[in-house]
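For this depiction, one protein chain was excluded, whereas all remaining protein chains were kept in their positions.
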Amino acid sequence: MTEKTAVTPATHTAPPAKFSHGVKKGNILQVAGQVGFLPAVEGQPPTPAGDTLRAQTLQTLANVKAVLEEGGATWEDVIMMRIYLTDTAHFAEFNEMYDAYFADLKSVPAARTTVYVGLPAGLLVEIDALAVLG
Amino acid sequence: MTEKTAVTPATHTAPPAKFSHGVKKGNILQVAGQVGFLPAVEGQPPTPAGDTLRAQTLQTLANVKAVLEEGGATWEDVIMMRIYLTDTAHFAEFNEMYDAYFADLKSVPAARTTVYVGLPAGLLVEIDALAVLG
Partner (left out) sequence: MTEKTAVTPATHTAPPAKFSHGVKKGNILQVAGQVGFLPAVEGQPPTPAGDTLRAQTLQTLANVKAVLEEGGATWEDVIMMRIYLTDTAHFAEFNEMYDAYFADLKSVPAARTTVYVGLPAGLLVEIDALAVLG
């Protein structure tokens, strides 16, 4: 019996419903959809890092990374990233940031799917990730 | 060679195309996108449980659960849920139902990503799930 554990960085705001920011079972680590919320401050509601794609993207990647690290993984373990944007006009700018962010990646980059969806008001990007460890 | 098997609850309507409601291979069980269709009645087309978010959400969760159980899994084995809603205004009500539904969950909750997409006319919610068994 492999244990299923929650992966919850101390920086993260409580999820808005009964789900975990990350779940690890066996060698699989699934990171829940992360958005650009700043590190949690007790007594304050979740606050986006800013209203620009840049600010939110960098914070979202930092939030995914925090879950990975809390679960004992790194970007190098990630096999799939799902990118949810709200506007096709954001694709080029998003990719520029994405490429710069992963410039020093020590493994081949993860696979990726990018689609354009609706997100809660004020949010411009959501990212989840699947890692296989070991 | 690990066998890949279809997981098909007796209650389920035939998929509208050549896909399986669930697929199991090794210790992985993938549940296909479920919507709020009532249990199949021979000779009748798939019928949503109702036109409210509540009716469809509860039926959708029941349909995911039926696939899990047919595959020898429980909600406790699920590591990821993907939630597709059609309207950001549904988020709060959906979460209330979600939290109540999983109130007695014996494991940490699954990770989750929620996005807002288009669905076929009349459908308000779709959910798929990834379980790791054993």
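Of note:
For reference, chains read A and B in written order, and residue numbers begin at 1 within each chain.
One rule holds in what follows: contacts are C-beta pairs under 8 Å (C-beta built on N, C-alpha and C of every residue); 3 or more make two chains touch, one makes a residue touch a chain.
None of the values given here were measured: they were computed from a predicted structure.
Of the candidate positions A:53, A:68 or A:110, contact with the unshown chain belongs to A:110. For subunit B, the residues in touch with the chain missing from this view are 1-2, 4-6, 15-23, 25-26, 28, 30-33, 82, 84, 117-121, 126, 128, 130.
In the full complex, subunit A touches the hidden chain at residues 27, 76-77, 79-81, 88, 91, 94-95, 98-99, 102-103, 105, 107-117, 130, 132, 134.
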